[in-house]
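Note that this complex is displayed minus one protein chain, with the remaining chains in position.
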Amino acid sequence: MFYHRKELFRPVSVGTPDPQFGQFLLEQFGGATGELTAALQYWVQSFHITDASIRDMLQDIAIEEFNHLEMVGKLIAQHTSTLDQTEVYDAPLFKMKGIGPHFVDSQGSCWTAAYINEGGNVVRDLRANIAAEAGARQTYEALLKHTTDEGTREALVHLLTREITHANMFMKALDAMGKLDDPFFGNIPPDETVDIVFNLSQGEDSRGPWNEKPFKYVAEPGPQGGFPPPPVNPDDEKGKPEGTKKVKEAAE
Amino acid sequence: MFYHRKELFRPVSVGTPDPQFGQFLLEQFGGATGELTAALQYWVQSFHITDASIRDMLQDIAIEEFNHLEMVGKLIAQHTSTLDQTEVYDAPLFKMKGIGPHFVDSQGSCWTAAYINEGGNVVRDLRANIAAEAGARQTYEALLKHTTDEGTREALVHLLTREITHANMFMKALDAMGKLDDPFFGNIPPDETVDIVFNLSQGEDSRGPWNEKPFKYVAEPGPQGGFPPPPVNPDDEKGKPEGTKKVKEAAE
Amino acid sequence: MFYHRKELFRPVSVGTPDPQFGQFLLEQFGGATGELTAALQYWVQSFHITDASIRDMLQDIAIEEFNHLEMVGKLIAQHTSTLDQTEVYDAPLFKMKGIGPHFVDSQGSCWTAAYINEGGNVVRDLRANIAAEAGARQTYEALLKHTTDEGTREALVHLLTREITHANMFMKALDAMGKLDDPFFGNIPPDETVDIVFNLSQGEDSRGPWNEKPFKYVAEPGPQGGFPPPPVNPDDEKGKPEGTKKVKEAAE
Amino acid sequence: MFYHRKELFRPVSVGTPDPQFGQFLLEQFGGATGELTAALQYWVQSFHITDASIRDMLQDIAIEEFNHLEMVGKLIAQHTSTLDQTEVYDAPLFKMKGIGPHFVDSQGSCWTAAYINEGGNVVRDLRANIAAEAGARQTYEALLKHTTDEGTREALVHLLTREITHANMFMKALDAMGKLDDPFFGNIPPDETVDIVFNLSQGEDSRGPWNEKPFKYVAEPGPQGGFPPPPVNPDDEKGKPEGTKKVKEAAE
Amino acid sequence: MFYHRKELFRPVSVGTPDPQFGQFLLEQFGGATGELTAALQYWVQSFHITDASIRDMLQDIAIEEFNHLEMVGKLIAQHTSTLDQTEVYDAPLFKMKGIGPHFVDSQGSCWTAAYINEGGNVVRDLRANIAAEAGARQTYEALLKHTTDEGTREALVHLLTREITHANMFMKALDAMGKLDDPFFGNIPPDETVDIVFNLSQGEDSRGPWNEKPFKYVAEPGPQGGFPPPPVNPDDEKGKPEGTKKVKEAAE
Partner (left out) sequence: MFYHRKELFRPVSVGTPDPQFGQFLLEQFGGATGELTAALQYWVQSFHITDASIRDMLQDIAIEEFNHLEMVGKLIAQHTSTLDQTEVYDAPLFKMKGIGPHFVDSQGSCWTAAYINEGGNVVRDLRANIAAEAGARQTYEALLKHTTDEGTREALVHLLTREITHANMFMKALDAMGKLDDPFFGNIPPDETVDIVFNLSQGEDSRGPWNEKPFKYVAEPGPQGGFPPPPVNPDDEKGKPEGTKKVKEAAE
């Protein structure tokens, strides 16, 4: 069960409103790497995760991400509070859709659940979460490069910090399962190619520990699957004997 | 520069075509966890990754994923090769769109680049890739549960195996950078809350190494941000003094 | 600030799990008329609504919708708890994506913020909310037609009931502003056509109070805008004098 | 059956073309609140509405909205008629896609049928339509704030006016059914909670007629659903007894 | 200006309603190859086409496509008129969303303007239209394979016929401009490679008039662009000298 208090989780205090920066902030409200993605991803995972303690962690962090979403929303609300004194060409998104946050990214694209990565297995979920945290952190750094407003910076550094904390927690959970540095999980044993690496992009090759021993490096991989059978397509002009002939003739 | 040979990377040989299973396979052709997502994600990362050896790895694996995409496509082509002998209610997607693969998932939703997670920083990218591999592996396991066709199974086990190999390679690369078990990356130092964990979902709490010492556990977190200022919205009925009064009166 | 307790807002107790019905339930978890749409729509409105009491109502109801989303999620989790004993053809979505809820609708389409209707003005928002409640209620009735499971029905009737309550609250708020039965709001006075209705679909006309007096009914409306000027398009073949001539000649 | 005449429904005469304003106008051509949404929503409803007179009204208004769509398209065509004399940075969308209207919004996002709200029941549909009109009116007001071109303003004021007229018609239709101020519709009787309101967002509470008597106000709502049963997920690492143990051990 | 009469353009008379077939028909109402795509594509082109006679043709055909859309909608309405006597598992889309047409395809995906291909130049537009007609015709043939209902078949054959007529008209228009068999259009002269064809997919090569003389066939194309410069990415861990060193060391 969700509750809400009108006070904020952490302070949000914009000094000088800047609607253009408000538009960039949408990236973390309704964008791919934003707080809505994180909140919904972790929370929906909690419905199928069987380990009680990991489920609890996911719920704890999901709720914190909802609080972060609220903070980002308040940042945007404050940055658009002087919208009336802004040129329309400087903030067309808010001029069209109104002040405050909307569930679109900084380019005006609607948030979509296609951003969410989850399902079926706790290892898969935790790996997806570490990736989500890395994306969010990267966008906060991008935002921090473009504002000098002290109150905004303080809030953004806090939000960036918490992504590191969450990544740390997810890593600890994977580590507890022995899955932080073990690529294998699930029920299907791999086949004999599991240690092979293929040099499929050639020229000025540059290697590293990911394709050196004990990996088996195939420098010049070739096709091992032979020519596949041609398609059988009764709807195709060419699927009909006469049609094929016609092309042959025409080609002569 | 891309080249192509018409032979397949690895054998694909369906014994008994099953268009319904063909539709499930679309999940790995045009679905979120599918080979197109992996191929394009790793390849697009290679345009901004500065380390030559990691860039090479990304290109090697991206090309392999294109080869996997081709294999999945051939599996679907073979599974739909007897479509004409199938009831329309058993394979409506192929009946409407024709035999062979299409860039939609098993539910008929178009592939979207919203599935891709990349940008800006190699650590973020590699973490996204480990997550992508985990999702792909999970879907291959789901598919393997639902086919007994030997040729199909062999191809799917190979594809699942390679996801493990790739995850291993990405882990090795992160490890070489000291970032496999270090949540921090980038240029912004975290604030003082980096070790705090908040118990935001309460009741039957169940803990683990991710919120025990050395983490500082806040059992009953409360709001520290105070009440935010109310919105200023000149477009709102309530933003205008008279309007507000009218509501007040009406509410009496 | 958001809080969460692991107990549910209201009981959710499925008697006989039915994954196919679970798929229908997705319509209210990740579908257009679902609880996520309502929760996010009302909550995001609260960032720009200036009247404190209406803002409070929006937040109260938004949080309740999050609680409903959780209940629908738990219904889906319970209906898919026996997925392993289900034929893949009967629940392909869950077979591919795993048990429990996902942010897709009953057809497998990802949730999108395009479902949300909000912005700029409290009257617009409240009218959007009454519409959202009506859509949600309609889908709950559709779902209730297709399950006889007592525990499921009890939860669904409750959820349907609350949509009526919320619609009632939004109506009361509009009424307090004098806007429940007054089509006008905002700052722009209408032009002289505000009372005219046009009979633009003709044949077997059937009228009602919406196009009878005091409306002015135009039975045979005609164009009053004249012929618009032709496009000027320098990129068009036909935008170039020679090009135009060529067509003329060729057509002779 | 549709007919068309090349004259416009109402005059559209732009004085000074402004491609940047043309881009804003896309919001009402291919945007969420635009004329395409309204035209298609009302028209598609007419296929399932059983009352002949309401069906007729929906068709009349739908056709008018097609005429409005044409007017907005002509406004955009005229505003982009001098595109060649415009800096690319001032109108990149039209520079890439060509002059005239396109079915995207002012941010360049494709129109999607996810904007449409309709189905099943006339009350639901009419409430959705009042909401659609309110959204359209709001966007027209936003546009009117940002142009001083007299011909443009005249057209926009007319379009805004007609949204009010349509809202009025939909209200009259709902009123004729007794559903303008009655939240209830459909076939399912509500449960006993229909008069309860929950104070789920707390702190600086501010109330109104929507949560005062005769509503029953629950000031401190608590969970009444108990702890839900844990998920059963055979695909999860933690769903397997050994897996669970491993985590337990690792956590010690 | 649009007008509408309630009589249909052509007869639509379903003998035996079949909601499952109704769902397939959605492909031509709200699907990629459907009538909405055609109607909106041709109509929106008419806003930027400068040749009056081609513009007129586009408007004539666009309006006919709106009439076809109405016919398909009526087919769907009739096929779902007995929905109440249908098992939910046989028509879940209509059971959730109500009887009659909706702007989704046969897989339940919302129509999107991404299906539309238009802009800038009449030759480009006409070629897009021939492609659109071919897609629509193909889907009508697919639908005709799966119904024996006489009234449905008659309507579908008519709709398929008209796609051929429209394709013929578009071909005639291109031919009048000399662009039916001339690949060149626009203002940019091609470079010297315009007659070269590259054999980039090798093995079991099979040729035709599209890569025989006078084309110049390059049997073994190789890279002519050299190695591109490495990316410069200050946000990347590897973009920083120290970072690079760390990887080098770690890899040793």
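By letter and in written order, the chains are A, B, C, D and E; residue numbering begins at 1 in each of them.
The rule is short, and it goes like this: a contact is a pair of C-beta atoms (placed from the backbone, for glycine too) under 8 Å apart; a residue touches a chain by one contact, two chains touch by 3 or more.
It should be emphasised that the depicted structure is a prediction, and the values quoted were computed from it without experimental measurement.
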Q) Looking at the whole complex, which of B:Gln28, B:Gln59, B:Ser106 or B:Thr152 touches the chain that is not displayed? A) B:Gln59
Q) From the list B:Met57, B:Val88 or B:Ala114, which touches the chain that is not on show? A) B:Ala114
Q: Could you please point out the chain C residues that touch the chain left off the display?
A: 138, 141-142, 203-204, 207-209, 212, 227, 235, 247, 250-251
Q: Could you list which residues of chain A touch the chain missing from the display?
A: 20, 23-24, 27, 31, 105-109, 138-139, 142-143, 145-146, 200-204, 222-223, 225, 230-233, 235-239, 243-244, 246-247, 250-251
**Q.** Interface residues of chain D (partner: the chain not displayed)
**A.** 1-7, 47-55, 88-89, 92-93, 95-96, 98, 104, 107-110, 120-123, 175-179, 185-186
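Keep this in mind: only the chains that are shown with their structure count from here on.
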Q.
If I superpose the C-alpha trace of chain C onto chain D, what rotation angle comes out, expressed in steps of 5 degrees from 0 to 180?
A. 180
Q) Measuring from the mean C-alpha position of chain A to the mean C-alpha position of chain E, what distance in angstrom results? A) 30
Q: Scan chain A for residues touching two or more other chains and write them down.
A: 1-9, 47-48, 52-56, 59, 62-63, 67, 74, 77, 98-100, 104, 110, 112, 114, 119-121, 123, 138, 141-142, 175-176, 185-186, 204, 208-209, 227, 235
Q: Report the topology of the inter-chain touch graph, choosing from line, ring, star, complete and other.
A: complete
